[in-house]
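One protein chain is absent from this view; the other protein chains keep their places.
Let's look at chain A:
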Amino acid sequence: MVLEATMICIDNSEWMRNGDYAPTRFQAMADAVNLICGAKTQSNPENTVGVLTMAGKGVRVLVTPTSDLGKILSCMHGLDIGGEMNLTSGVQVAQLALKHRQNKHQRQRIVLFAGSPVAAEKKTLEAIGKKLRKYNVALDIVSFGEEDEGKQEKLDSLVNAVINNENSHIIHVPPGQAILSDVLISSSIFTGDGEGGSGFAAAAAAGAAAAALDAHGGFEFGVDPNLDPELALALRVSMEEERSRQEAAAKRAAEEAEKNQTEGGESSSQGGDIAMTDTSSAPPVLVADKGPDFMDEDTALLEQALKMSMAEAAGAASTQGAGDVPVGEGMSEDLVMALQMSMHEAAGAGGSTTTPADTDISRVLGDQSFVSSVLASLPGVDANDPSVREVLASLQEEEKRKNDSKGKDTEKQG
């Protein structure tokens, strides 16, 4: 809540016709000026803002410091662009305008927009800066557009001559990067003076962010939640449902992938000459009969198998011997022994455990009475429907074939 009188020096020289800031430099600057005027007049009701132009036929004061925002904004319309910017006299006229402010309690500030090259010498600018400082005037500079002839250096030295307790700021806005006013709103010109910025600046920043979002297809569902909360809620709920559905699907897919992997692991471990015939050929029904703790055990086994297959699938397959481990020469014999033992164990465990895991689904499907009871319990499904029966039959056949081929495999190895 700084009580302040501000003079805004705008650049209306020919350089401002350039289109490197959308839509033109001049329009971009006009937007930024509107923003600053709003921020200044709203941060304190007694703040005043004035505007002057630095180019054209000499420096012209459009509005002397006033708190009437309408007056300030309307003066920006229909401005002529032309001539060269006269920065030095612009700043000095602004200082004079500030000196004659009504309320002496107001601090003085000049905001300068410079979009064209700076003709003045660095020394002159420093002298002006010192003078401003002597008159207790703060200076903010927005430098954009032309960058040649050491403009940045000159303006920096001007601000450095004025600066007193961090009261003056300069920002350089390169073209094409962003909208000029968007850059300004997050800059120290708005948030500066160590008071955390005005509420207006914060609100305007939020508004700008929302507007930017909107421009990019913004609100979550293309609907402003403030305008139609019920629709937004409905959309959100359906969005969440869909998301959870997708998550479940993804989980299922991952599980299936795991299963495939364990199958692969199993086949590779079968490739090793470890005796496992009796376990792998054990009838699945036996395991299924184990009852309630079946599921828990199954997941635990699955996990173990997965781990093993990840670590050892390659190793076991590649080492056709009794779990030889590729070991570096420097390894101690004990370590080699330990590794080999663990390999054996893992392979053994994998052989015995993966089988039930692998055949889980097919086993369940193979149990015809269970499947038909499940189907019967589903609404709208007739277990006696011929097409359903056909599918079930085909499933069973497939299962049988699989078991047969597995049996053959093991027989071959045995």
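In this text, a residue touches a chain if its C-beta (ideal position, glycine included) is under 8 Å from a C-beta of that chain, and two chains touch if they have at least 3 such contacts; residues count from 1.
Throughout what follows, contacts and distances are computed from a predicted model.
Between the names "Nucleoporin NDC1", "MAD2L1-binding protein", "PITH domain-containing protein" or "RNA polymerase II transcription factor B subunit 3", the one given in UniProt for the chain missing from this structure view is "PITH domain-containing protein". For the options A:Arg17, A:Lys99, A:Lys123 or A:Lys307, the residue in contact with the chain missing from this view is A:Lys99. Summary of contacts with the chain left out: across A:Ser74, A:Ser89 or A:Asn136, the touching residue is A:Asn136.
Not every partner is drawn; the one left out touches chain A at residues 99-100, 103-105, 130-131, 133-136, 164-165, 167.
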